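With one protein chain removed, the remaining protein chains of the complex are shown where they sit.
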Amino acid sequence: MLFYWLNLIGIFFFTISGSLAARDKKHYHDYFGVFFTGFLTAIGGGTLRDMMLGAFPISWLSDRNILLSILFAFAFTLLFKTYIVKLRRTLFLFDTVGVGIYTIIGVQKSLEHGVNPFAAVILGLITAVFGGVIRDTLINEIPLIFAREIYATACIAGAVLFTTLLYAQVDTNVAATISMSTIITIRILAVKYKLALPKFDTGTSDN
Amino acid sequence: MLFYWLNLIGIFFFTISGSLAARDKKHYHDYFGVFFTGFLTAIGGGTLRDMMLGAFPISWLSDRNILLSILFAFAFTLLFKTYIVKLRRTLFLFDTVGVGIYTIIGVQKSLEHGVNPFAAVILGLITAVFGGVIRDTLINEIPLIFAREIYATACIAGAVLFTTLLYAQVDTNVAATISMSTIITIRILAVKYKLALPKFDTGTSDN
Partner (left out) sequence: MLFYWLNLIGIFFFTISGSLAARDKKHYHDYFGVFFTGFLTAIGGGTLRDMMLGAFPISWLSDRNILLSILFAFAFTLLFKTYIVKLRRTLFLFDTVGVGIYTIIGVQKSLEHGVNPFAAVILGLITAVFGGVIRDTLINEIPLIFAREIYATACIAGAVLFTTLLYAQVDTNVAATISMSTIITIRILAVKYKLALPKFDTGTSDN
């Protein structure tokens, strides 16, 4: 039940993040481009995950609430667009909350489908980042996930924490809440204090 | 039966649209690049749709006629290439007929698989445009579907019309014919009279 609602909230946040990103680009200013980018950002990760798991029907084809959540997010973007776009950090925040939620949902659903824990962590990461990768590719930017490796590391840390807590018999909802908070906190701290992983340095001059 | 033949015709048209687009690009002048782009343009949308629906085996893996239709389209492109490329509008026309057919087939197959009507409309749109998005991404252009939002709106209008007509118990073949004609007509009129949707304007100076 917690996961069902979290999913709808994640959908809402990712739709806004996709719509805002597209809105900022000249050639996506029309309504269709903005909304379609928001839609694909929201459903991309979960759709790829379900297609990989063979979990048919994939969620947004059978549950109308997901489409409703996307519609609410569109209405929200339209109503508050002037206000939202003034806060440059908003996009990052919406992306971060979405990524935190999707990582844990991705791990949880993968484990339910009998995937081994290591692959479940990777599927959690893919669920979380694929929508954003579609979004950033459509607007012709280097995907955010590759821009600052700490973003992906935060997901992996949260996903590993979640599987570990489940293994230690911690209640699923408690484990999910702790792990999501961890991901979101790491990402926000990373931006605030400009944390980064070491570079992949080969010691040659072309670095 | 109508849908089976329409699908083969759509495959034929999209193969040509993909081959022509690739042929125009310097780094895709060789035969393989041209044909592979045509192939992916033709099967992209239906493949993604079937993978999302869990409709296995996906059509071109089980029906040789689809591959035959692609081969005919290649032969057609080779035979008439000098003539075709002189007509700049030809590419748009092939794309438009393909899009009209694929939208309706996508909606129809989704409904058959028990998808709700709203999601079926979106799947119809994805079926229609995904091949073209692959084509335009491979040749490094902004996908046509995002360039003029009216193109996508035409698909959605046709898809909504089709589901409404089916709901009103209109014969499927009649409904399909009317809806396809609507999509194709809207797109052609849109180009002729330069119709466009309103821009997503936030009233800020960076627009």
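Letters A and B name the chains as they come in the text, with residue numbers starting at 1 for each one.
Keep this in mind: contacts are C-beta pairs under 8 Å (C-beta built on N, C-alpha and C of every residue); 3 or more make two chains touch, one makes a residue touch a chain.
This is a predicted model, so every value here is computed, not measured.
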Of the candidates B:I58, B:I104 or B:A175, the residue in contact with the absent chain is B:I58
The one of A:L2, A:M52, A:L71 or A:V160 in touch with the missing chain is A:M52
Contacts from chain B to the absent chain lie at residues 23, 27-34, 36, 39, 47, 51, 54, 56-58, 60-62, 64, 67, 81-82, 85, 138
Touch residues of chain A, complete complex, unshown partner: 51-54, 110, 113-116, 118-119, 122-123, 142, 146-147, 149, 152-153, 196-204, 207
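Basically, only the chains that are shown with their structure count from here on.
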Computed distance of Cα centres, chain B from chain A, in Å: 29
